[in-house]
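Note that this complex is displayed minus one protein chain, with the remaining chains in position.
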Amino acid sequence: MTTKVTLTVNGQERSAEVEPRTLLVELLRDQLGLTGTHVGCDTTQCGCCVIHVNDKAVKSCTMLAVQAQGSNILTIEGLAAPDGTLHPMQEAFREHHGLQCGFCTPGMVMMGVDIARRLPGADEKTVREQLEGNLCRCTGYQGIVEAILSVANPGAVKEHHHA
Amino acid sequence: MGQFGIGQPLRRKEDPRLLQGRGQYTDDMNVEGQFWGAFLRSPHAHADILSVDLEAARAAPGVKAVYTSADLDADGVPDMPCEVELADLAGAPMWKPMRPILARNRVRFVGECVALVVAQTQAQAREAAELIEINWSPRPSVADAQEALKPGAPLLWPELGQNVPVHWQNKPSTEADAAMAGAAWRVDVNIVNNRLVPAPMEPKAALASWDEQEGKLTLWAPTQGGRKIQANLAKRYLRIAQDKMRVISLDVGGGFGMRGQTYPEYVALVWAAKQIGGAVKWRADRTETFFSDYHGRDQVNEAQMGLDEYGRIVALKIHTLVNLGAYMAENGPRMPIEGGGRIIPCCYHVPHFYFSVKPVFTNTVSTDTYRGAGRPEANFLMERLMDAAAEATGLTRDEVRRRNFITEFPYKTPMGYVIDSGDFARGMDDAMRMAEWDTFEERRAEAYSRGYLRGIGVAAFIEAAGGRAPTEDMRVRAELDGSVTIFSGSHSHGQGHDTVFSQLVNEFLGVEPASVRLVQGDTDVTPRGSIGTFGSRSSMMGGAGIKMSCEKLVAKGVKVAAHLMQSEPDAVTFSQGVFRAGASEMSFTQVAQAAWDATRIPEGMTPGLDEGHNFQREAENFPNGCHVCEVEIDPETGIAEIVRYVAVDDCGAVLNPLIVHGQVYGGVAQGLGQAMIENALYDAEGQFVSATYMDYGMPRAHRMPFIEVGFNTVACRTNPLGVKGAGEAGACGAPPAFIGALVDALRDYGVTHMDMPATPEKIWRAIYGAQFDTQESDGIYAEVT
Partner (left out) sequence: MHNFDYHAPKTLDSALALLRDKEDGKIIAGGMTLLPTLKQRLAAPSDLIDLAALSEMKGVRRDGNGIVIGAMTTHAEVAANGDVQSLIPALSHLAGVIGDPAVRHRGTIGGSVANADPAADYPAAVVGLNATIVTNKRKIAADDFFVSLFETALERDEIITSVRFPIPERAGYEKFRHPASGYAVVGVMVAKFGDKVRVGVTGAAGSAFRASDFEAALEKNFSSEVLLGIAVSPDDLLSDIHCTNEYRAHLVNVMARRAIAAA
């Protein structure tokens, strides 16, 4: 009772046989081996599973794999340049210490890219509000907010105390 | 310090990997042909199991096996013990129950493991678990520690005859009573310190695999260093040689103290893997993680403090209840007595101190170590007392603290611990200056003119870092290719060891961080004496272990260098990565590479620079700090917004300020979470009603402030690096700073204390309490604008 799903993942066409109930994140993690996208809750609250579907940030735990038929998917594994150069948002997370344990990080980075694209010039308050659906337990969000601001609105980053 | 050495804000080495989705968390691991496990958990807070029917579950599609306590008992798998030993003043030992891996005859909290189903897929395992038929006979339950003390309360352990397994006291209260009687001022506080869920972002998962050929079990699980879990699983539960059990925790999505324990699920899964001769994977969802991970805090504290006419403390009496949950977790009753006890009464000199602790059984998840583990509770209590003392004496909040700060070091606490160093007054001065405390009243007035209530709070705190175990095992090896490998007993689950330990190697050996590799989290390759990371210990224990290992490498390197440079060891010096003898010099790397060549080293020497060190600490270290929080309350909604937050910390010598600040930010967020929103809540039926992120309020970005940080560095005198821990400080400082600010904002409403979490509704009720109680709601609105 499986269906074949074909979609573009990080620029490559991929196919898999899935059950109707297979979640998109399960397809990515369990069948396509893309374990960079994480699952942190069951209630669409935490955002560890955020990826881009047709250039929009989406929680891949709240979408069926069959619903992604024909979609263009970008996961954390596909964000850096093919030569390994980090995406500016990834670089910003590193520069501003926007991650500790790294578990929420893929979803945070993918959401950060989405925020910076939709809301160039966003202020700190806006960035914080836009992170409503992404939980982090390690960083107090400070480095995450700074990292996203540094891409979306570099002038809004508060004076850096780390030198 | 060099470009990459101690004190530099080096960006993290682990980040490029984690930022590209190349972490290796437990759920990323799979073994070919693995089965899936699912636990049937108790839906009841307290119930007898009259009968269990496994037939339908066993017959369900894909099911390989269904296990209950009967199977574990038949194989002689023992129950789980608590490791704490306590006694009352008469010397009678604490009564301790054992926890069955899978419930036997009775369940005592919602979520307790009852059965394990092993099936081909996760869905099959879960569906089969639902087919297990249990005939339950519910019993009355109690979730609240104070309720559990009342006569007639349901008993968790009828054989004990009460719910309190020991009444621990530091000494009789006689002296404190006498001193209290002579006090000029007496202040009382009663505090409920709310129950928290650690909630690391990575849900619990495990993969247990039996290798028939090797006769060996492997467990992948999110631990904080698996050596102790390995020893427990092998020796206690499976009765196999320790080396035949391997525990792997490569990347771990947050620890916070509750991932060092041997959880019953791990025991059941490794045992099941051995039974079926294969691999069993288990992936908990978030709610299951909430039921499985031990909880934190959940204390009730009643305290009385006496002060003399100058506002100096003369006596302090504390009565603490700690909610243990249904069973005693590994460290359960240790939280107030050793966790908080290491620092209590915190930053202050208290001549007469009485401390009473009653652990209490209830029908809830067990409590154990969670970020701070007893120290946040102790600091919160002391800081609420100090604010009350300021109120009573008329002294300012900083002045009453200043008059009581410990100022001479080393200082022996009433509990017998020795604080080596600190400058608490300077930390407070710095924090208040950064927060512009002096001009606060102007801001309060300005906010009031807009219809908002402003308050400011100050909290001094002290921490104890280093963990209970006094040793850690580290090994440093210079490789043939010029790189250096650290085999670490300490374990990073977010703390950035790869970066900081590389900085230490750079400092001591001159090798660039990029050429340093960290090996951790695999009991097959980490040092045998490894302990792991908890209690903010890695900088001191792991760091010192690296320093000592590096010193051994250099000592041996000197001999090799002397041999190669045709000099005498006494004539060889080593600094900044270079061995020198007269005009000759060789880099550490050159010497290290040569050292592997038996023909180039002194006769009789073992090739290679490869040294380990089991570091034994002299004492714990005592990080401390002062945090200032400023809040603005919207009186109509009760929402308190943090408008300013300053954290000045004494973390001793700072190895990497970027990472230390990161620890402070995270600790503060968890502390503010506790103060503002987090609450693990049980209802009257013992149901855990906040077991999802829909109900358990996690700190989110828009509720968290931008945190301004500063250091008040006083190097620790009792460890080689001069470091003090950083991980748990924020969680100690934030709750009293926030509640202090809130109470300050609400002082015109007669508010002297507010229990955590101070939710918007609680704040709103504090403001409109009088009108509200009359149920005449018209009046509520009249005063608002």
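When the chains are written out, they are named A and B in that same order, and each has its own residue count from 1.
The definition used in the following text is that contacts are C-beta pairs under 8 Å (C-beta built on N, C-alpha and C of every residue); 3 or more make two chains touch, one makes a residue touch a chain.
Small disclaimer: the values here were computed from a predicted structure and weren't measured.
Enquirer: Decide which residue listed in B:Q8, B:T223, B:Q304 or B:S690 touches the omitted chain of the complex.
Expert: The single option touching the absent chain is B:S690.
Enquirer: Would you indicate which residue among A:A16, A:L34 or A:V50 is in contact with the undisplayed chain?
Expert: The single option touching the absent chain is A:V50.
Enquirer: Which chain A residues would touch the chain omitted from the figure, given the whole complex?
Expert: 1, 3, 19-21, 23, 42-45, 47, 50, 53, 56-59, 61-64, 66-67, 69, 111, 114-115, 118, 130-134
Enquirer: May I ask you to list the residues on chain B that touch the chain which is not drawn?
Expert: On the side of chain B, residues 123, 127, 285, 287, 636-637, 677, 679, 681, 689-690, 693-698, 700, 759-761, 764-765, 768, 772, 777-778, 780-782, 784-785 touch the unshown chain.
In this text, only the chains that are shown with their structure count from here on.
Enquirer: How far is the middle of chain A from the middle of chain B, if each middle is the mean of its Cα atoms, in Å?
Expert: Distance between chain centres: 28 Å.
Enquirer: Can you list the chain B residues touching chain A in their complex?
Expert: 9, 11-12, 14-16, 18-23, 25, 27-28, 123, 199-203, 251-256, 285-287, 493-496, 657-659, 661-662, 665-670, 692-694, 698-702, 704, 706-709, 730
Enquirer: Using the touch definition from the top, list the residues of chain A that touch chain B in their complex.
Expert: Its residues touching chain B are 21, 29, 34-43, 45-46, 48, 75-77, 79-80, 86, 90, 93-95, 97, 99-106, 109, 124-125, 127-129, 131-132, 134-145, 158, 161-163.
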